[in-house]
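What follows is a single structure, written as structure tokens, with notes after it.
One protein chain is absent from this view; the other protein chains keep their places.
A, B and C label the chains in the order they appear, each numbered from 1.
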Amino acid sequence: MLKIGIVGATGYTGEELVKILSRHSGVEVLSLSAIIDKPTKISEVFPSLAGKCDIICKELDIEEVCGLSDLVFLALPHTVSMQFAPKFLKEKKRVIDLSADYRLPAKVYKEWYAKEHMDKAGLDSAVYGLPEVYRKDIKKADLIANPGCYPTSIILAGLPLVKEGVVELDDIIADSKSGVTGAGRKAAIPLIFSEVNENLKAYKIDTHQHKPEISQELSKAAGKGLDVVFTPHLIPMNRGILSTLYFKLKKKMTAKDIAKLYKRQYKNEPFVKISKGLPQIKDVVNTNYCEIGVSVSGNRAIIVSCIDNLLKGAAGQAVQNMNIMCGFKEAEGLIS
Amino acid sequence: MLKIGIVGATGYTGEELVKILSRHSGVEVLSLSAIIDKPTKISEVFPSLAGKCDIICKELDIEEVCGLSDLVFLALPHTVSMQFAPKFLKEKKRVIDLSADYRLPAKVYKEWYAKEHMDKAGLDSAVYGLPEVYRKDIKKADLIANPGCYPTSIILAGLPLVKEGVVELDDIIADSKSGVTGAGRKAAIPLIFSEVNENLKAYKIDTHQHKPEISQELSKAAGKGLDVVFTPHLIPMNRGILSTLYFKLKKKMTAKDIAKLYKRQYKNEPFVKISKGLPQIKDVVNTNYCEIGVSVSGNRAIIVSCIDNLLKGAAGQAVQNMNIMCGFKEAEGLIS
Amino acid sequence: MLKIGIVGATGYTGEELVKILSRHSGVEVLSLSAIIDKPTKISEVFPSLAGKCDIICKELDIEEVCGLSDLVFLALPHTVSMQFAPKFLKEKKRVIDLSADYRLPAKVYKEWYAKEHMDKAGLDSAVYGLPEVYRKDIKKADLIANPGCYPTSIILAGLPLVKEGVVELDDIIADSKSGVTGAGRKAAIPLIFSEVNENLKAYKIDTHQHKPEISQELSKAAGKGLDVVFTPHLIPMNRGILSTLYFKLKKKMTAKDIAKLYKRQYKNEPFVKISKGLPQIKDVVNTNYCEIGVSVSGNRAIIVSCIDNLLKGAAGQAVQNMNIMCGFKEAEGLIS
Partner (left out) sequence: MLKIGIVGATGYTGEELVKILSRHSGVEVLSLSAIIDKPTKISEVFPSLAGKCDIICKELDIEEVCGLSDLVFLALPHTVSMQFAPKFLKEKKRVIDLSADYRLPAKVYKEWYAKEHMDKAGLDSAVYGLPEVYRKDIKKADLIANPGCYPTSIILAGLPLVKEGVVELDDIIADSKSGVTGAGRKAAIPLIFSEVNENLKAYKIDTHQHKPEISQELSKAAGKGLDVVFTPHLIPMNRGILSTLYFKLKKKMTAKDIAKLYKRQYKNEPFVKISKGLPQIKDVVNTNYCEIGVSVSGNRAIIVSCIDNLLKGAAGQAVQNMNIMCGFKEAEGLIS
């Protein structure tokens, strides 16, 4: 059995990691840590874990975690992960980081996260954990930069069109709608129920920290630089991201033509589905699937993708990466 | 006192009409009709109207309504309004129709509503009731085609840019998010709570019946034909529409430059506000305001507008039109 | 025009006070204060107040407030109000306190709010602002202790039965369900959307600080001491309290008999309604009404009451008290 440690176990993604790994046949979770008043059973922090995991969650002690883990998940805020990842790598532990710390070059990182990167070596070795693009590299990786939730929903939705070169690269728009767990489990007035419920807003238009990650990956797929217009919106629901992408087609294509591209691109992917009609959030919530629907209006392709932001957008994809790294069945633990 | 009749009083827009008109100093609501089992006090149909209106709502009797009304609001489904409007006009009643029946030329109407238009004469005389554009004509009108909720939110958000000719007309995208009351008060599985709550979807991409209305009005503002890409989304909240519009700028402009255009265009408008930052639905719910926020990303202008779909998007705008037609203060009854 | 000051204007009840008073024909709001970074238009703090009030909200300066006010509303947390009320009373300002500070005898207050009372004189002179019981005293009062939201919903629902002596006094149960605004506008993890939405819980069973207030007022009505069993629950909605009360009848009574008692008790009350069937929250939200439904099961009376916790449960009732104190029409400003 592969021994697992989770650092940052008391957030929403931590909860999901424990839930998934506790049903995984090839691993055992032996170490849970977080900033916590006193050692507490994780099933008391999250009673929904009853019968699944009773391990005690305690303050982080790197040495202890190393003793109990072959592989460590870091479910930490950005700028924090890069302080711990090197310590685990040094002890020959494989690391899957769910923060943004290893997704961007140091220079870009500093621009968008307002902090000098503290682990350039790690950054050089890190693999961007999007299996649909980097499966080969993930197999051999010791450090995974697990993708952001918005980027996962947008990159998978845009990849086939930019890769095939059938759309204008200077004219890509991503209008995304996210549930509230995307903001994490923290106390802030804009997140309290009576401010979010019966409300709806756009925020950080074209200044959201996920933007460079999106443009970077779609640029790589296109083989040349491109810049996506990205508008995130906050929706009064707990889970899920729906992204609506707008592309300008270079030549006339039907929805059927486009669907064909998508089916070809993803035909061997266990967690990408092309919808017959349009996908809905409730079709993917509590699953690791990204579901994509395609349509055409005049010379525009309109692509809609849905994911569960805590699963394919975070914990689920992290475990998918672990499965690839460690030679497990890729879907192990991910279909409940 | 102006005598008012409301036909279709038991829907959500009917409820709002009664609420607004009951606080209006210059009118008295004397007739309420709807498809209803037996004559019933409207304050029993909608207990929230207690203390505001106790009139009895009964089955439609055109003669009776005419006897009790100088002006009639039709809060009816499309294809139904055009059967009744002519009868009221014939009796010299002024009519404000909240359906889509008088918003489009007969030919376009038939394409999108799959029905031959039954009142071409009315259609010729009808004025599109968007005060920010047609105030002069509204003053003299006998028949008002009250705009749709999506179109109101999109046309007001797009007008200044297309009118000033600073954006490409072949590259306009409107991504709209609507609360559930927009679908009306009808029994259908896709509308039940457990299907809509914790869910989110795009629907009728580029085939929504409000699309021609949007393109028609923005074309008029531009002085030449244009076609908007329109994607509606259903959001788990009761009220409100947030539309996010994407335009390609012909020449470099800052958000400040654009805000200036908007402030100039709407400087005398009592119900359009330009936000300092970005508007939110909760800022406009239960008000007749359209609030607009502007931003720029590269060569794109991104405009966000918020309205209450039942007020500025329906009943509130209808009363604003009545106020203009009848010489009342334009905001009378509309600021509670 | 009566000059009004509001202290604590940036909370939910402050927002509602401004909304109501801005439509009141006999008053003008001249002073708004709160703990706030810099002087800010209240219509920027709450854009929903656009067109209603543009006064600037600033840090509290008691002298300044006194100069601008004949009557002051205190929308402050308990234990804070009692520090300011005496200062306003000393300057001959009438005070309506929305906190719990003047609702209980000093001894009981200390037990339940864990703080020595700091204004015994004020406490002696304060009148409990429940118009349905204390209208006469309210007329002459200088200091009003505005009732809590739970107590208003429970006292009005229980009063007729205990007053008439038809129920056992040692067997009264109040099971209350409240929306989230009842907890105020503060940052705390248990209040964030993703913790409250799709969730439901009972809390502070029989230890909630509103319990003594409820028992005290029903005891007065009964003419002898009684103790209510009170269980509050948190519901995933913004506004409203529904309380379900259970009483044991001393002798057989029908729902009709009981309804008669309630109608007699409240026949002259402008803001209490006896439902034909059972009341719902949506019937009273955004109104100042308390709606009550009565039913019988065997030897038990089951009474259901609904209020808007921010209106009849707070700001609306406070203005109703002001109207009584100052000789305005009791409903002035309260029916929008």
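The working rule: a residue touches a chain if its C-beta (ideal position, glycine included) is under 8 Å from a C-beta of that chain, and two chains touch if they have at least 3 such contacts.
Fair warning: this is a prediction, and the values are worked out from it, not measured in the lab.
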(request) Specify the shown partners of the omitted chain in the complete complex. (result) A, B, C
(request) Kindly state which of the options C:68, C:123 or C:242 is in contact with the chain not pictured. (result) C:242
(request) With the full complex in mind, choose from C:70, C:91, C:142 or C:175 the residue touching the hidden chain. (result) C:175
(message) Considering the whole complex, not just the chains shown, which residues of chain B touch the missing one?
(response) 12, 179-181, 185-189, 191-198, 236-238
(request) Name, in rising order, the residues on chain C that touch the hidden chain in the full complex. (result) 171, 173, 175, 177, 195, 197-203, 205-206, 227, 229, 231, 233, 235-240, 242, 244, 246, 248, 278-282, 285, 293, 295, 297-298, 300, 302, 304, 306
(message) For review purposes, identify every residue of chain A that touches the missing chain, sorted by number.
(response) 23, 44, 47-48, 50-52, 198, 270, 273, 275-276, 279-280, 282-287, 289, 291, 331, 335-336
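What we mean here is this: only the chains that are shown with their structure count from here on.
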(request) Could you give the separation in Å between the centres of chain A and chain B, each centre being the mean of its C-alpha atoms? (result) 40
(message) Between chain A and chain C, what distance separates the C-alpha centroids? Give it in angstrom.
(response) 46
(message) For chain B versus chain C, what separation do you get between their C-alpha means, in angstrom?
(response) 37
(message) Touching at least two other chains at once: which residues of chain B meet that condition?
(response) 198, 279-280, 282, 285
